[in-house]
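With one protein chain removed, the remaining protein chains of the complex are shown where they sit.
Right after this comes subunit A.
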Amino acid sequence: MNSMVFIRFLQLSLKDLSVFRSDFIISIIHILIYQGIFILFWDALLRQLDSPLGEWDKGSLALLILVGLIFSSIRMLFFGFTTMSSKVINGELDKYLCRPVSPLLALLAEDTKIWAAGHSLLTCSILFFFMDQVYDYQFTTLSFVYFSISILVGSLTLVLMEGCIALSAFWFGNVDRLFYLINSFGDFQRYPITLFPKLLQHFLIYVLPIGLVSSIPVMFLVGMYDEPASMLIIQGVILLFWLCGFVWLWRCALRRYDSLGG
């Protein structure tokens, strides 16, 4: 998909949203309130915390909460995965399957919530600098590089996993409940995974890689990891696994697609 087409999709997406202006404004207020309460809650909690939680001091806990917003914003760019099952059920792939455009990218571009993604990222950036005054983060340039790679790879991994769930709609029809089920594990994104038993830690890294979008990157950033390079390689392997799975599923899904009756 060329950039012009993507820009057209974004324009249409924004125009579509702005048709119902009051709803659009309320949705922005909703995000502000939701994120405001979220930050207030954690800030209040952290202020009451006298001693560190295991290896996690106040600063790293604050970072953990902020980093969660980065994944939230990346996820908004791939919001099309969450709406894919209804589109598959309603045969909405037809219009892109007979056009010279990638049907997958077109479906994702159609539902990209770029404003929500930008909003989350902006909130995260503002808070990052604001909270730096309170908690005084300590990290090096190298640890920031590790962190950046890790959060990017982790987010792509989790997005691809969600993509695989979305593609299962070609076989099972409605998979919204499966999304809800996976999302119910989403709270682990805000908690330091090293506080949990080893088995659960492994589950949250290798099976349901929620730990890869918050705890692990923050551990890189604050220097909790002795050998970050080896963990990055593991992250790369996990990403490759989900990428291969996604590509394979997409090819099978197109063969499986049966559109709607005429």
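The criterion applied here is as follows: a residue touches a chain if its C-beta (ideal position, glycine included) is under 8 Å from a C-beta of that chain, and two chains touch if they have at least 3 such contacts; residues count from 1.
One rule holds for everything that comes next: contacts and distances are computed from a predicted model.
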Problem set entry | Protein name, per the UniProt record, of whichever chain is missing from view ("Energy-coupling factor transport system ATP-binding protein", "Sulfate ABC transporter permease", "Cytochrome c1" or "Formate dehydrogenase major subunit") | "Energy-coupling factor transport system ATP-binding protein"
Seminar exercise, completed: Of A:9, A:81 or A:246, the residue that touches the missing chain is A:9
Problem set entry | Options A:28, A:97 or A:181, residue touching the unrepresented chain | A:97
Seminar exercise, completed: Missing-chain contacts on subunit A, rising order, are 2, 4-5, 8-9, 11-12, 15-16, 19-20, 91-95, 97-101, 254-255, 257-262
